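Submitted below is the structure of interest, expressed as structure tokens.
Here the complex is missing a single protein chain, while all its other protein chains stay put.
Let's turn to subunit A:
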């Protein structure tokens, strides 16, 4: 029994293998690019002239911007392209799974590890951008230099945890549907697939929010004290 799409190989030439994970990643990317191109072809302003598709996309983008702003407690604009892409990619990858014959590339550990590596690289990038080299690297030896290896391990382990969480969730859902399809009649697996749709979107949301939380924690470690002071002043001001 195959538990990931990695084992389905469509084409092979020497070292290079074209497996189902790659093909369905490309399908996901094609769907996203095609949709983006098609929706943004006739952008309009004004209540009567906005198309339905533009409305839909605007709702998604606004919702993502608000969620990122809430999670990071700062301006969402620098993070929207990265976090939004992560969310849209994972959500689309999990949604195309309900089309028979297609599988979610997120059911393969290689895809989720690649996504988690993107987050792993993005955390120091955003951190250095906001704090500068010195103050960012300094947080690795906080509170004492003895903690250096543990800080490094925590950075690495949460990346791996991010990858395994998404992989495990998507793989377990698709495996569950496959097992149910083989032992019970059609109706119950259909219900499970609807459940899988929900799980897929929630996992995309969780992945994006966790990525945002990690990035924000990398940017804010030094500012924690001043933030707390600001919050106290602000709440006193409001009162």
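To be clear about the criterion, contacts are C-beta pairs under 8 Å (C-beta built on N, C-alpha and C of every residue); 3 or more make two chains touch, one makes a residue touch a chain; residues count from 1.
Note that in this section contacts and distances are computed from a predicted model.
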Write down which listed name, "Methionine biosynthesis protein MetW", "Iron-sulfur cluster-binding protein", "ATP synthase subunit c" or "ABC transporter permease", is the UniProt protein name of the chain that is not shown.
-> "ATP synthase subunit c"
Which of these touches the unseen chain: A:18, A:57, A:118 or A:206?
-> A:206
Using the touch definition up top, pick the residue from A:20, A:71 or A:131 that touches the left-out chain.
-> A:71
Touching residue (missing chain; options A:28, A:130 or A:169) = A:169
Can you list, in ascending order, the subunit A residues touching the missing chain?
-> 1, 3, 67, 70-71, 161, 164-165, 167-169, 171-172, 175, 202, 205-206, 209-210, 213
